[in-house]
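All protein chains but one are shown in place.
This part shows chain A:
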Amino acid sequence: MATLKELSRVEERFVGGHRLCAGCGHGISVRMILNAVEDANVVVGCATGCLEVASTIYPYTAWNCSFIHNAFENAGATISGVEAAYRALKKRGKIDRDFKFIAFGGDGGTYDIGLQSLSGAMERGHNIVYVCLDNGAYMNTGIQRSSATPTGADTTTSPAGKVIPGKQQPRKDLTAIMAAHNISYAAQTAINNWQDVHKKAKKAIEVEGPAFLNVLSPCPRGWRYNTPDIVQITKLAVETRFWPLYEVENGKWKLNYKPKKYVPVEEFLKPQGRFRHLFKPGNEHLIKAIQEEVDSRWLALLERCGETPELPPR
């Protein structure tokens, strides 16, 4: 494991001057992942989303590497096409350098709109890495619900009112869907633990064949928490088991972090404005339902990872 001192010597591939909001989780995640590439040449593709519209406003680009522009639904298809073209040219001896291929997508462009092209790219077995930066809604267009939005969250298309308390449906488990493609590597990680992100990004890049990373990347605007607390809020998501850290390597599930203590999911919901309505009197059953969902998902995950399915001690 490289230290920060060594990593800080790696060339910056996502430079300042992009127009992401102050304190955006995407900037942190992208810098961590591209830092793990180290000296290799890299080609980046980006599905439409906050990251894409904020980093490549013509005539500027924040990407200090090759970048290919995409529509919302085809980041997986484009990057697999680029990879196939690269392999063909390499075979004919027209390219002599080695390249790595990374696609970034938000949760809207991955969970919903880009799922078919991503699924195709994974099935065809291209040597690519797809990174989903999950901030739990379509933040770019004004915080609309996506299938990554957690139950009970207040968004502009699932507003919390007198009758309906935010989003009704549970969240889609995309990492498990990707693992079901039997790809070389699929992992879920969060930026509060940079060693974990670095290790998983490095593994994903080095592995032969398709790899998928799901990174929890908080959005201060959409989640409505105090901007500097980004690490604390991500840590709470991991500690409350809302966002477990695990990886699936060639079909083998492995849990990377097991909280030592039982932390109720309220701790994660409380600092966020999008869940404020859940703490009004009379809404206790909603929090209880969210807690039950989190617990049942955690037990199912433990079983998949071959560990004893039990909740952490209170």
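In this section, a residue touches a chain if its C-beta (ideal position, glycine included) is under 8 Å from a C-beta of that chain, and two chains touch if they have at least 3 such contacts; residues count from 1.
One rule holds for everything that comes next: contacts and distances are computed from a predicted model.
Which choice in "maltose alpha-D-glucosyltransferase", "Pyruvate ferredoxin oxidoreductase delta subunit", "Cytochrome b561 bacterial/Ni-hydrogenase domain-containing protein" or "ABC transporter ATP-binding protein" gives the name that UniProt lists for the one chain left out?
Of the names offered in "maltose alpha-D-glucosyltransferase", "Pyruvate ferredoxin oxidoreductase delta subunit", "Cytochrome b561 bacterial/Ni-hydrogenase domain-containing protein" or "ABC transporter ATP-binding protein", the one UniProt assigns to the missing chain is "Pyruvate ferredoxin oxidoreductase delta subunit".
Touching the hidden chain in the full complex, which residues of chain A are there? Just list them.
Contact residues on chain A toward the absent chain are 4-9, 12-28, 31-32, 55-56, 58-67, 191, 194, 220, 227-232.
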